[in-house]
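Before we start, here is the structure in question, set down as C-alpha cells.
One chain of protein is taken out of this complex; the other chains stay put.
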C-alpha cells in the first residue's frame, strides 16, 4: 500500500502546479496549515486560486502567499482587516475576490465532497450575493441556488494522524479543515503528531482516512 | 432551565398526535429506539407517517407499530423481507410507500436540518425514482432535484446522554440517529445511560445538545 | 439628541433581558459581544460560536489562553461543562437550519419590514467581508439587532427601506438601541420600551420609519451595572 506519510513539508507540496485551486483551513488563528503555506511559498507555484475563510493576518497565515504574489484569485467569507497584503493587492486590482457567506462557503465545499451539484438555501436571497443566481421560493421563502465548490488541493491542519490518514483535531481548530478534506482532489495535512494505527478511538475520528492523501508531521508555527 | 430528562418512556411520547410524521433511527438491528416504539404503541397515536430505513423486522422494531396498524404512510429505503406486517398491509393497499435511495433519504433529512430546501444529485437520474422530479445536467451528468425531508418527531437511540442532551452512540448503532435528530421539530432519545454534564468529552459528542429535546433512560430491548 | 442615551454596555445589558433561560444563542460582533456578561447568573444560556463551539464560556483569563479555543472574533475563550466541538459546516447547519433560539447581531440599518444591513457601508474602502452574518440572520428563530439608534452624523438607522447592502430580508424581530426597544411586527414597527428619560416622541424623531405606539410606553428597567463581572 502506498505510504501516505511524507518525509518533509517540501515533498508534500512539490507537485502543486501554478494555477491550482487550493483550500486552506483555519479560522481565527486556529487550525491554519502554516507550515504547508510556507512550504508552498518556497516551492514557487503562482497564479493560485485560494479558497479560505479569510485572507491572511499580518505577516502570517495566507499573508505569506499574498506577500509573495502567488495568489491571483480568492474565494473567501471575511478577508479581514488584518489581511494587509491582500487588501493592498485588492485595492490595486491585482487579485480577484469572490465574497461568499461563511456558512454557504462551507456548505458548497461539503456539497462538492458529498456528490451534491447545487442546493437551494435562503441565505443571501434578496442581497447582492444573489446577483446572477437562480431564485426560487420554497415554503414562502425566497431561496437561491448555490453551486458545489471543489478544489485541486486541500491544505489542512490536524492535531494527530495515524499512518492510514485518520485525523483528529483540537477544539475550535477543527473549523473548516474536515470539510475541506472531503472536497479536494488531493488533501494534504500537517499534524502535530503521527500516532500508531489503532491508537485513535474509532468513535472519535473526525476525518476518516479515505479523505487524506498526504500526511506530514510539522512542529506548530501557529502564528508568525 | 427546562429539564430535558423525562421520568418514563410513556411521558416522553405522551403528546405525539395521530397523523404525526416521525423519524425512527436504526439500521440492521442496531440503534433502534425499540423502547420508544413500544411506548408509542401503548399511547395509541394512529395514522402516522413513519420515516425510517426499513419497515420492521419480524415482531420487532417498526413491526410493533405496523402490527397495531398505526402507520398509514412510510418513507423508506429498504422495507426488507422481514417486514412481514408491513408487507402484508402494503400488498392489501392499507399502507402507502415512498421508496427513496438510502443516501438520498439521509441527505434529504440533513438538508431539512441544515436549512437547505432542495439539492441536485445524480442518484436516481434516469430511473423510476426520477419520475416527477426536475432534471438538470451538471458537468455533463444528469441530476435530479430532491427536496428536504423534515418530520414532527425524531425517535432515536443513543448510548449515553448528559442532562443537557449531548449524545454519543456505540459503533454502527450511530447510523441514521444523529441526522434525524437535526431534522425534527421534537427529538426524543432513549439512552442506555445518563451521565453527569461534563462527563462527555467535547471532542467526542456526536449530537450536540441543541438537537435534543427529551431524554429518557431505557434498558435496551435491542431485538424482540 | 442632546439628552444622554444608553451606553453600549447598557444596550447590551438591556438586550440580555431578551434571553430566556435555556436558550441557544449566537452573539455577533459589536454590542452583542458585550451581552453575555449580563445574563442572570441563575440562567443557563448555551452560547454558539460559528467556528464550531456550543457551550462557549467567558473569555480566557490572562495566562490561561488556549489559541485552539477561540471565538468568532479570534479571542481565546473557555468551554463550559457540556460543551461540544464540531466543524464549521455543522456549525452553520445550526445557524441556517433554524436551531438557534436567539441571535444578536450589530446593525447598520434595519428597515420597517425587518430587513437588515450590517456588513458593508457603501463606498467604504477595502474588500469588505460577510462572515457568518448572512447565515445567522437568515436562519435564527429570533434575531435581535443591537445598535446605536443613529449614526455618528445623526442619520437614523431604523429606516423605511435599507439603502446599505442587505444582509437578509425580513429577518429582524427586535431592535435594541440606546433609545428604545422596538419590535418588528407584521403591522410595522412597534415601540415597546424607551430608555430612561427619553420620550416616545424623541425616539420617533430619531427614527426614519413610523413607530406604532400601543398605550403608554414603559421605560426600560435597567438593573445597575455590576461593578465587576
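Letters A, B and C name the chains as they come in the text, with residue numbers starting at 1 for each one.
One rule holds in what follows: contacts are C-beta pairs under 8 Å (C-beta built on N, C-alpha and C of every residue); 3 or more make two chains touch, one makes a residue touch a chain.
Since this is a predicted model, take the numbers as computed values, not measurements.
Colleague: Using the whole complex, pick out the displayed chains that touch the missing one.
Modeller: Per the touch rule above, the missing chain touches A, B.
Colleague: Taking the full complex into account, find the residue in A:9, A:22, A:95 or A:114 that is in contact with the omitted chain.
Modeller: A:114
Colleague: With respect to the chain omitted from the figure, which of B:9, B:48 or B:123 is a touching residue?
Modeller: B:123
Colleague: Of the residues B:6, B:86 or B:117, which one touches the chain left out of the display?
Modeller: Per the contact definition at the top, the residue touching the missing chain is B:86.
Colleague: Pick out which of A:107, A:162 or A:190 touches the chain that's been left out of the picture.
Modeller: Once the missing chain is taken into account, the touching residue is A:162.
Colleague: Hey, which chain A residues sit against the chain that's not shown?
Modeller: 1-2, 110, 112-116, 162, 164, 166, 182, 197-198, 200, 202-203, 205, 208-211
Colleague: Tell me which stretches of chain B touch the chain missing from the display.
Modeller: Output for chain B: 27-31, 53-55, 76-81, 83, 86-87, 90-91, 97, 99-104, 106-107, 109-110, 121-129, 142, 169-179, 206, 222-223.
Methods note: only the chains that are shown with their structure count from here on.
Colleague: Tell me, please, which two chains come out on top when C-beta pairs in contact are counted per chain pair.
Modeller: Result: the chain pair A-C has the most contacts.
Colleague: Taking each chain's centre as its mean C-alpha position, how far apart are chain A and chain C in Å?
Modeller: Distance between chain centres, rounded to whole Å: 30 Å.
Colleague: Rounded to the nearest whole Å, what is the centre-to-centre distance of chain B and chain C, using the mean of the C-alpha atoms as each centre?
Modeller: Once rounded, the distance between the two centres reads 35 Å.
Colleague: CA centre of chain A versus CA centre of chain B: separation in Å?
Modeller: Result: the chain centres lie 33 Å from each other.
Colleague: Multi-chain contacts in chain C: which residues touch at least two other chains?
Modeller: 79, 85-86, 92-93, 95-96, 138-139
Colleague: Considering chain A alone, which of its residues make contact with at least two other chains?
Modeller: 107, 121-123, 169-171
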